[in-house]
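All protein chains of the complex are present and in place, except for one that has been dropped.
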Amino acid sequence: MRFLEKWFEPAVIVSMLGMIIILVFADVIARLAFSTSIAVANELARFSFVYMIYFGVSYAIRERRHMRVTVLLDVMPKALRHWMFVLSEVIFLIYSVVVCWLGVVITQQSIDRGKILSSTEWPQAVLYVAIIFSGALSSLRLLQSIKAAVVDGDTRLGPQTDI
Amino acid sequence: DTTIRIGHATPEVSPVHQALSYFEEELEKRSNGTIQVEIFPGGQLGSVKEMTDLVQSGNITMTTGASVHLSSTVDQLAVLDQFLLFKDEETARSLLDGDAGKTISAAMEDRGLKNMGFMELGFRSFTNSRAPLDSYEAFEGLRMRSADNPIAIKAWRSVGAVPVPLAWGEIYSSLQQGLIDGQESALSSMIIERFFEVQKYVSLTGHIYWPELWMANLDWYNDLDEADRTLIDEVAVETVKKQRELTAAANAETLAKLKEAGLEVNELPEADKKRLGETMNAAIEGDIRAKVGDSFYDTFMQAVAQ
């Protein structure tokens, strides 16, 4: 369980990124060297990218990597700052629960409407499932983060890197 | 009072937008302002697929899009991806306004979309720099851009062409660099995308006719009161008629511009057209049938054959 808690998201994220590199590169080689193309490569790469990003969103909570504006927080007294952090995580939690529920709604809708992806002809719902996963995992990560903040007083932020 | 919000992905100068503006003016006037129309052009509200989602979920009222972009929403639209299905514009219009069109409208209603009418983009044609495409044989070995679409690729291979899947935005540079000899598109694109600068020949192959579908949210349409619905239907018919006239005029103007730019224009003889269509459609019939279902395929083709 511990192992899963630590490695589940990273494993998905790294595999998805690996898939992206292989698919996109293989399609280039297929075209330039063999004058053909891998019809599903583009769509599968985008599929992997959606999963990579939305698993990344939840894992970034664990690492406290989401970017925040801290101008106001920096001038607040320490105790107030602490509770502002808890408040912001609670808002994030509400957001994630809503997103998870909305993920279920649009997955159901797209199944009802018979939407399919154009190359792989998979149901479009497979993409929307990423939102359900992301919302659910994010909610769990946020509960952990809130617990760490309230019980252990840990409100440290990870590196706030821009690109 | 009703507000109709229409999103579409074409620019404000396009026949689609011009016609929808007519729809807006006439409807607001004839309803004495009880129906308001708001148009969001140029893809402000997203791609054709995204706007179709928004229409289906009722966030906006109407959108337009080429049939080819919508077959992931309404599978049956794939029948329109067949080649040389209609002899000329008149035939296409009368068939789509008649029984063949009704089968498509019914399929759209199954997906929560009300068909407001078939606008048109006109027949697609070729440009290339190798030789005029004046016979069936001229396609042999032609390196041409194709969409990333397995069925289209199969069809072009069946007549000996070499389809190269490329994104729309890469066509110009690929023509310039000689990666491909030619491309197929609506006439207007040859000017808008400046393909004419890097091509020698325009061949009026008329190999495919894609209608621009105009659709509304079905629940919204069914909930309209009788008088409003009648009025909207009436103005919609006029709007489609106007759009087709504008497209025909724009295409004639485009062709004149292409000639003026020094491109050599030729037609593909009827006999070769027929042969091209038969070979390509035979190659993809199985795929199309698998997508749309045998009974739909047969019903539609019967209506077209009339």
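Per-chain residue numbering starts at 1, and chain names A and B are given in the order in which the chains are listed.
One rule holds in what follows: a contact is a pair of C-beta atoms (placed from the backbone, for glycine too) under 8 Å apart; a residue touches a chain by one contact, two chains touch by 3 or more.
Please note the rule applied: contacts and distances are computed from a predicted model.
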UniProt protein name of the chain not shown, from "NADH-quinone oxidoreductase subunit H", "Acyl carrier protein", "propane 2-monooxygenase" or "TRAP transporter large permease protein": "TRAP transporter large permease protein"
Residue touching the undisplayed chain, where the options are A:A39, A:A60 or A:V150: A:A60
Chain B residues that touch the omitted chain in the full complex: 3, 5, 40, 43-47, 49-50, 53-54, 57-60, 167, 169-170, 172-174, 176-177, 179, 194, 197
Absent chain, residues of chain A that touch it: 10, 13-14, 16-18, 20-21, 24-25, 27-28, 32, 42, 45-47, 49-50, 52-57, 59-60, 63, 65-74, 84-85, 87-88, 91-92, 95, 98-99, 102-103, 105-106, 109, 127-128, 130-131, 159-163
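We take it that only the chains that are shown with their structure count from here on.
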Where chain A and chain B are represented by their mean Cα positions, the distance between them in whole Å: 37
Residue ranges of chain B in contact with chain A within the complex: 56-57, 71-73, 75, 111-112, 148-150, 153, 162, 164-165
Touch list for chain A against partner chain B, complex: 31, 35, 37, 39, 42, 109, 113-119, 124
